[in-house]
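All protein chains but one are shown at their positions in the complex.
Chain lettering (A and B) follows the sequence in which the chains are written, and residue indices restart at 1 in each chain.
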Amino acid sequence: MRKVLILGVASLTAGCGGEGGQRTASNDPFCQAVLPAVEAFMAESRARNPTPDDPRYGGTLVIGSIGELADGMNAAISTDYSTTQHQQFVNLMTLIDYDPEGNARPYLAESWDVAPDGTEITFHLRRDVFWHDGEQTDAYDVAFTYETVTDPLTAYPNAAFWDNYVKGPNGVAVVDDFTVVIRLEPHAEFLDPFRSAAILPEHLLGDVPRDQLRVHPYGTQCPVGNGPFVFAEHRPQDRWLFEANPAFPDALGGRPFVDRYVYRIIPEQTTLLTELLTENIDVYISPGPDQAQTIIDNPNLELRSYPFRNYILVGWNSRRPQLADARVRRAITMGTNRAEIVEAILRGYGTVAHTGVPAFHFAHSPEALPRLRYDPERARALLDEAGWRDRDGDGVRESADGTRLSFSIKYNTGNQQRQDIAEIMQSQLAAIGVEAQPQVVEWATLLQQINTPELRDFDGVIIGWVAEFKVDDTDLFHSERIDQPYAWSGTQNPEIDRLLDAISITVDRSEATNLWLEYQRVLIEEQPYTYFYFPDRLDGVNRRVVDVVMDARGEWVNIKDWYLDPSSR
Amino acid sequence: MTKYLARRLLGAIPLVIGIATIVFFAVNLAPGDPTLRFLAPGMNQEVIEQMRANFGLDQPMHIRYVKWLGAMLTGDFGYSFSHSRPVLAVLRDFVPNTLVLSAVALVVAFVLGVLLGTIQAVRQYSKVDSGLSVVLLFFYSMPSFWLALMLILTLSLFARNVWELPIWFPASGMVSTDYEFLSFGAQLRDRFMHLVLPTLSLALVLTAGIARYMRGSMLEVIRQDYIRTAHAKGLSERVVVFKHALRNALIPIITLVGLYIPVLFSGTVFIEYVFAWPGMGRTIYEAILTRDYPLVMAGSFFFAAMVVVANLIADVLYAIVDPRIRYE
Partner (left out) sequence: MSSDVGSLVVEHHQGTSRGGRLLSAILPGLPQLLAGRWGVGSAALLTWVGLLWIVVARPSRVASALGGAWDEQLAVGTLVVGLSTAWLWSWRDVAAAHEVKRVGVSVWELAVRAFSKNRTAVAGLLVIVGLYVIALLTPLVAPYDPAFQGDLLRERYVSASAAHPLGTDQFARDVLSRLLYGARISLLIGFVAVSISVTIGTLLGAIAGFLGGIVDGVIMRFVDMVISFPRLVLLITIIALFEPSIFLITAVLGLTLWPGTARIVRGEVLSLREREFVQAATALGFSKTRIILRHLIPNALGPVIVAATLGIGNTIVLEAGLSFLGLGVQPPTPSWGTMVADGRNVLLNAWWLSTFPGLAIVFTVLSFNLVGDGLRDALDPRLRS
C-alpha cells in the first residue's frame, strides 16, 4: 500500500510539471498566431547579434513583490504602479523618459519639436526599434496608441492626462513613417503623458474594437513589446518570465545583461522577506519599515531607501457639520503629532507632508510655507475660538447646538500603516477633546463610499496617492469637479479654483513656482486634508545585483543595465 | 452501481445550483463595485458607465441571474473582470495546482492519521496514547496560517541562515526559477521540496481528527471475536493488527474523505496565500475582494462540485471495501 501512495504522489507532481511551460499561450488563437513569429525573430536576432564576450552577461534575475501585474502589458487599460513600470522599462517603450533630475530625454522618440504657439508637438522616432515579432515600430503605432488612449470607449484609466490635448483622430497626424504630430492646447508639463503612456503595436491591436481591449489576450497572455525584455511566460498569481531582447538597439545599450528576468508574486510579506534572506529572490519590492532593520543586518543584502512619489493623507468630508469649519480641520492637524508618527511607524523612513507637492517637484519648498506643526495648545485654542467646547464634561467638545466633535476615520482592510495612523490619531486627538473612531472598510466598499458623489459616506478617510510627475490637484479640490468621484473633501474655495486654473496653463516653470507656492499657502489654510507623510520607498536588494539605480522614477528604471556578479552565478 | 451513481449525480445538481445561487446573490448584493478598482483622477461618469456596460453590470440583477444561470448550464462561466480572461481559462490555470496540493495533503494526513491512530489504539491509555493525542491536538489547535509561518521561519529561514542545516525548504512557489534547466530527476526533487511546507501545514491540522477516528474504529475492531481468535491462534501482535484489524478499521475512515474535503479547501485559502501557491483558494479570496463576480461564482461552483464528487468517491470506495454494502 505504501508503495502505491508514493507513486501516486510522484505521478501527480510530475504530471503537472509537463504542462507548466507554455500553458497560458497554448490555447488562444491570437497567441498561437503571434508567438511563432516572436520565436523566429528572436532566433534570427540572436544569430545576428551574438551576446558580447563580457562576464557581465548572463544569469537569471528574480524580483519578488506582493502584487500581480494587473492587466499585464496592455498599456491602454492598466493603472497599477508596478505594471506601468514594466510597460515603460521592461517590455514596451515610451516616447521619452526622464533623467534623474526629471528632465525629458529621448527614448523611442529620437527628438521632438514644439510649435512656437505650443499647439503641436512633432516626435521623430528612432528607426532601429522593432516589435519582438520583427515588425518595425513606426509612426502608425504612435498614432494608433494616441487614438486608442484618448477614445472614451477604451476607458483609459488616466483620462486626465489628455485633458488639454485634442482627442481622437484629429489630435494626431502621421507625417511620414517615423514622424508624428500631436495637437494640444498650450499647458504645463505637456510632455509628461508621453513619459507615462507606452506605445502599443498597431499591427496586432489595430483591429480590436476599443471596448474589447480589456478582455484581449495581448495584455496578460502574449504581449509583444519592443522594449529591452521579451515576454516569455506568465503564470497568473505566480510569475512573469522575460528574456533579454537581442534586437534591442545598440544605441540604447543593446541587449540587457541578464539572460532572464523573473517577476514573482508572493502575497505574504513574511514569506517575501524569508525568500530575500534565503537568497531565492534578488530584489524585494517595498518591504515594510519594520522589516528594514532585518535587511540592513544581513551582510549579503542592501536596503535602498529614497524619496518617492506617494503620500498618505486623511481626507476630511467638509459636508459634515463637525468638519465644515477650516479652523477645526487645522486644529485636528495641529493636534496630531505627525513627526512622531513618521519616526515611529515609518522608523524615520519618510518626511512629514504639508501639501501634495512631492520632493522631486520643481515647486517643492516646504520651508517657504506656513506649516502646521504639532501644537496641542494652539489646537485647543483654535477649537475654543471656533465654538467647540466641552460643555458636558465628558471629555469631548460640543458646539453651541450640542453637536459632538466626534467623527469616524475610515481606512481599508489589510493596510497596517493606515490602521496604525487611525489608532494613533484616535489616541492623540482625544487629548484635545476630539473623538475620532477608526473604522475599517473593505477596499472596494470604501472606494464606493467615498467616490460615489451621491453617497460620500465618510467623515475622514485615510488614503494614499501616487503622484505623477505632473502634479495636478484639479480633480481633488476644484469646485467645478465637486460632482466627480475624487472631490472627497467637497472643497469650494474660489482662491483655490483660480490658482488651479492658472497653474494648469502656465508653461514657464519659474512663473509656475510662484503660483504653486501661493496655492499651497491657501491649501494649508483650507486644510481639506491632513497631509500625513511622503514615505520613503524601501527596497531590499541582494548585493550580487550590480549597477542598480532606483529613485522617484521607479525601481525598474534601468533594469536593462543591471548585471549579476559573475561569481554568484 | 451505474444506476446508483447516476442517481447520486442527478441529486447533486440542485445542491450545486443552490450553492451557486446563494453565492450569486450574496456577491451581487454586496456593496462595492468592480469598476471602482479602475478609477483614476479625471475619469468621468461616462467612462465608468461604459466600463459597467462592458462588464454587463448595467442590467438589473434578476436578469443577470437568469442569464448567468443559463450560460453556466451550457458551460459558459463568462469573463473574469480582474484577469481579463474567460473564467474557464482562469480555472484551468489554478484548479490543477489546488488539486495537487490538496490531494498530497490529504494523502499525507490520512497516512499519518491512520498510522498514529492505530498506534494509539493498540496502546490504549498508555503514555504513548495520551501523548500522541495531545501532540496531534496541539497542531489541530493552531491557526493554520500561523503554523505555516512558523514552518517557514524554522524549516526555511532558520534552517538555512541560522542553524545552517544541509536541508532547508523553499518558502514559496511551486518550482524554482531555474526549473526548466533541471534534469528530470532534479525537477522531481524540486517539486517535492516546494510541496513539503504547504503540504505539512495543510495536513498536520487534519491529522488529529483522522487519528481520533482511526483510534476509535480500531478499538472496536480489536474487540471483535475474529481478532481474539487470531490472537488465540498465536499470531504476533503486528500481524494481527496490520493484516486483520487494519483493513476493517479503515472502512469507516473512508467516509471522512468526504467530510474533510471542504475543510481542506478552506485551509487552502491561507496556505496558498502564505506560500504564494497559485491556486483556487487564494484566487477566490482575491476575487471576493475585487468583486470579480463571475470568478467568485465559478470558484464557488467548483468547490461545491468538488465536494460532491469527493463524497461520491468516498461512497463508492466504501462499497468496494465493504462487501456488506450493495447499491442498487
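As a convention for this text, a contact is a pair of C-beta atoms (placed from the backbone, for glycine too) under 8 Å apart; a residue touches a chain by one contact, two chains touch by 3 or more.
Remember, predicted model here, so these are calculated numbers, not experimental data.
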Contact with the hidden chain (one of A:Asp290, A:Asp375, A:Glu435 or A:Glu525): A:Asp290
Full-complex contact with the absent chain, from B:Phe55, B:Phe94, B:Phe110 or B:Phe303: B:Phe303
Contact with the hidden chain (one of B:Tyr4, B:Phe145, B:Tyr179 or B:Phe192): B:Phe145
Omitted-chain contact residue, chosen from B:Leu204, B:Ile284 or B:Ala298: B:Ile284
Touching residue (missing chain; options A:Gln32, A:Ser111 or A:Gln416): A:Gln416
Of A:Glu340, A:Asp483, A:Glu511 or A:Asp547, the residue in touch with the unshown chain: A:Glu340
Those residues of subunit A which, in the complete complex, touch the missing chain: 269-270, 273, 288, 290-291, 293-294, 337, 340-341, 343-345, 413-414, 416, 419-420, 422-424, 426-427, 438-442, 445
Touch residues of subunit B, complete complex, unshown partner: 14-15, 18-19, 22-23, 26-27, 29-31, 124-125, 130, 133-134, 137-138, 140-146, 149, 153, 208, 212, 216, 219-220, 262-263, 265-266, 269-270, 273, 284-285, 288-289, 296, 299-300, 303-304, 307-308, 311
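Assume only the chains that are shown with their structure count from here on.
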Whole-Å gap separating subunit A and subunit B, where each centre is the average of the chain's CA atoms: 36
Subunit B residues within the subunit A interface of the complex: 30-34, 36-48, 50-51, 54, 79, 82-85, 89-90, 93-94, 96-97, 100, 103-104, 107, 111, 149, 152-153, 156-157, 160-161, 168, 170-180, 187-188, 191-192, 195, 273-276, 278, 282-283, 286, 289-291
In the complex, subunit A residues that touch subunit B: 2, 5, 8-10, 12-14, 16-17, 19-21, 23-24, 27, 60, 62, 70-72, 74, 77, 79, 152-153, 155, 157-161, 163, 211, 214-217, 219-221, 235-239, 260, 262, 264-268, 270-272, 274-275, 277-278, 280, 442-445, 447-449, 451, 472, 475-476, 484-486
